[in-house]
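All protein chains but one are shown in place.
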Amino acid sequence: MSEPTAVSTGSGVAPMGTPLRWWRRLILRNEAVRGYTLLSPTLFLMTLALGAPVFFLFLVSFFTQDLLEISTDFSLENYMSFLGKENYQKLLWRSLKVSGFVTVLSVVLAYPMAYFIAFRVRKNKFAWLILITVPFWTSYLLRVFAWKIVLGHNGVINSGLTELGFIEEPLTFLLYNPFAVVLTLAHAWAAFAIMPIYVSLEKIDRSLLEAARDLGDGPAMRFWRVTLPLSMAGVVAASLLVFIPTVGDFVTPTMVGGPKGTLIGNLIQIQFGKANNWPLGAALSVISLIAITAVVCAFLWFTKRVRTQEL
Amino acid sequence: MTIRDTAPVASGEARTKTRARRAPDAAPRIGALGVFAVLYLAFIYAPVLFIPLFSFNDSTYIAFPLSGFTTEWYVTMSRSDGLVGALTNSIKVATPAAVVSTLLGTLAAKAVTRYRMPGMEAVVSFIMSPLVVPAIIVGVALLIIVNAIGIELSLFTVFLAHLPPCTAFAMWIMISRLEGFDAAIEEASRDLGEGPWMTFWRVTFPLIVPGVVASLLLTFTISFDEYVLASFLGGSEPTLPIYIYSQLRFPWQLPNVLALATILLFASFALVYIAMRFRNRGVQFKTTTGV
Partner (left out) sequence: MDIDDTIKRIRNRDISRRDLNKALASVGLATVAMPLTSRRGLAEEQAIYYTWSGYDIPELWPSYLEMHGEPPETPIFGDAEESFVKVRAGYVVDVMHPCSNNVPRWRHAGVLQAIDVSRLSNWGDVVPALKTVKDGVFGDEHWFIPFEWGQTSVTYRTDLFDLAGEEESWGMLWDERYAGRLSIIDAAEDSWWCAAIYAGIDTDNLTDADIQKVFDLLVQQQKLLLFRQSDMTTVEQALASGELAAAMTWNSSPLTLTREGVPVKFANVKEGALTWVCGMVLTADAPHYDKAHDLLNAMIAPEVGKFIIEDYGYGHSNSKAFQLVSDDELFARGLTSDPMEILGAGTFLQAQTEDIEQKINRDWGELIAMI
């Protein structure tokens, strides 16, 4: 950020000249204008393709629907029905829990792997990163299907254990429950957990580790006092990248969750489809967004506190 | 904490080579961590590798024990116009989506990392929001907008719908690549009399290549595998996920789909191999230009 421009005064009064020249001067002088000029195509796209839908969602959540008619009178009915129905609240809570488990599982598994690539692999780090991404280039549906092959009644685990004589009847607790949803999602989002952690580890200035060693720290202490705190940013990013999108997922619970593994995404999905109650679906989405934001803020606040205490 | 702290990056390897030499922990100790790495790879690969296995199994039912070896599914698959057509459609959508979103993401990341702007945090969160809004809502709302404008549904509208999520990911990746990028290098280039385009081409671009490659790979993957938006914004030509999903109605079609997935898996490996060759050349290019 070495640009020698004064943000507040740089846009000053333009002297005489064509509007084009005036614009060019403005751009050259003012950081904010230059920044926003670069951002403008992206912002334009996002406003059109995303801002509008989100606005629409928010608006619709205050409507009501009867049969095919959507009444545009302001109403809190949908929000009240969420507050009034314990099942809905439980479902949201279950979704947050499932996503929480998925996040913890994927980050805990991803950290050592990222650490291994960042510190132990000396050649072809890029190859390792790609090796981790390639499985995710097969269709998501087929990957979920693949888990059914592994966990299913005649699946790999059950056939294996039966063959080895450990069990006589196939295990039934593997598939069609929240456990299967957590496992499948943790697998599906593995690459999204590894990348940010790897990057933050890779960025750590190795001379800090040397310094710690010179000060007499053993490997464990070095990790605890240098590596972990410095890679926390990556851990936080990975957690968010996994947690946020998984809360709304409905494909995985449909395929491997069974009635016990239904999540809030399924309820939202059905409101826009069969149940034909868009306003309720919109309100449930808004509530989920709020819940996600609350969890994320709490998480950020907590990690920030931990980090400031450590430093 | 700022958003920048948390931005993930796919690569920071430019510095790796020089640093690895003096890093105390870089001694070739494999040990427990290496064992874990192998187990982890097994975890992410094991389920996926059953797809090729069953694509050669002589039964429409995906269950053990295997019933016999056949290549029949590959033959029926290659004759299925629908399947091959869907694959082509997906590539037609994912390629421009990856290129355009990476371009937009790079510009946005450049703005965010280079300039101080009021309201920047809000803007960044806004660009990230495709990751949180349920796709089905975006799908329906976009469909209404597209119809209001009067654009006919086609692969083009699917491409448009894929841009926001792809751009969000592209920006995450590019921000962390550009983070800490020394603006002085660009200034030096300009002081030496290079125009802005030449500066970009000769200085900035080579530096961001790894990020660009990572971004292209990830955004291609996202668009290639997207179902909900494609189902709402697609016209008469289905993309691959839509085709696969619709085939699940017909159990006897499943092995053909597995055969296609197997080919895709191996094609990905080939693609990656080529990409790596390309990347290695990129690194050499950087060192020769002395950056």
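Letters A and B mark the chains as written, and numbering starts fresh at 1 in each.
By our rule, a contact is a pair of C-beta atoms (placed from the backbone, for glycine too) under 8 Å apart; a residue touches a chain by one contact, two chains touch by 3 or more.
Please read all numbers here as calculations on a predicted model, not as lab measurements.
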item	value
Hidden-chain contact residue, picked from the options A:W137, A:Y176 or A:F223	A:Y176
Selected residue (touches chain absent from view) among A:L48, A:L161, A:L228 or A:I270	A:I270
Options B:A42, B:L66, B:A188 or B:L248, residue touching the unrepresented chain	B:L248
On chain B, residues whose C-beta touches the chain left out of the figure	59-63, 82, 92-93, 96, 140, 143-144, 146-148, 150-156, 159, 231-232, 234-238, 242-243, 245-252, 254
Touch list for chain A against the chain that is not drawn	66-68, 85, 87-88, 90-91, 94, 148, 152-154, 170, 172, 176, 254-255, 257-259, 262, 266-267, 270-277
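Everything below uses one rule, namely that only the chains that are shown with their structure count from here on.
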item	value
Between chain B and chain A, distance of the C-alpha-averaged centres to the nearest whole Å	16
Contacting residues of chain B [partner chain A, same complex]	1, 5-13, 15-16, 19-20, 22-26, 28-30, 33-34, 36-37, 40-41, 43-48, 50-51, 54, 62-65, 104-105, 107-108, 110-112, 114-118, 120, 123, 126-127, 129-134, 136-138, 140-142, 144-145, 160-161, 163-164, 167, 171-172, 176, 183-184, 187, 210, 217-218, 221, 224-225, 227, 240-241, 244-245, 248, 257-258, 261, 264-265, 268-269, 272, 275-276, 279
Residue numbers on chain A that touch chain B, as the complex places them	1-3, 7, 31-32, 34-39, 41-43, 45-46, 48-54, 56-57, 109, 112-113, 115-117, 119-120, 122, 124-127, 129-143, 145-150, 152-156, 159, 187, 190, 192, 195-196, 199, 202-203, 206-207, 209-210, 213, 219, 222, 233-234, 236-238, 240-241, 244-245, 248, 251, 265, 268-269, 272, 278, 281-282, 285, 288-289, 292, 300, 303-304
